[in-house]
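One structure is given below, encoded as structure tokens.
Here the complex is missing a single protein chain, while all its other protein chains stay put.
Let's look at chain A:
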Amino acid sequence: MAKHDIEVGLITSQDLPKLAEAGHVEAPAVGQGARELRQAVETALAETWSLMGVLDTGKKAADGGKKLVDTGLTDKGKDIEDKAIHKEKDARDEAHKKINEDKAKKKGKEASAALGSSAHAFASALSDLRA
């Protein structure tokens, strides 16, 4: 199977300072039903990945799907790839929209008093990933 070096991955320790500076993403609004909740979750996810500097989550998923096809692991790989490509565009659009909306909001916002706890939270995030 394919060999991947850590440097080409999505999440590295270099991402952590950006995360700590940005602080936590707020919990998504629960909405008036499961559909609204899921929409709020997707918005929150786009924000999370944009803070991570990872706007190509869908692209990575697409690559993963393609790899599944290439390696013959599953015949569902193509389907996953197609869906992920569409998702990639949606996620990127959503993330950009969110970033633009937040720019104005965050411009005058003072550094969060919770920055210390955020930094701690994200400092432990990478460790959690590899646990």
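By definition in this document, a residue touches a chain if its C-beta (ideal position, glycine included) is under 8 Å from a C-beta of that chain, and two chains touch if they have at least 3 such contacts; residues count from 1.
In this text, contacts and distances are computed from a predicted model.
Enquirer: Quick one: find the hidden chain's UniProt protein name among "Fe-S cluster assembly protein SufB", "ATP-binding cassette domain-containing protein", "Tripartite tricarboxylate transporter TctA" or "ATP-grasp fold RimK-type domain-containing protein".
Expert: Missing chain, per its UniProt entry: "ATP-grasp fold RimK-type domain-containing protein".
Enquirer: In the full complex, which bits of chain A touch the chain not displayed? Write them out.
Expert: Residues touching the hidden chain, for chain A, are 1-7, 9-11, 13, 24-25, 27-28, 30-34, 37-38, 41-42, 44-45, 48-49, 52, 57-58, 60-61, 64, 67-68, 71, 73-74, 80, 83-84, 87, 114, 117, 120-122, 124-125, 127-131.
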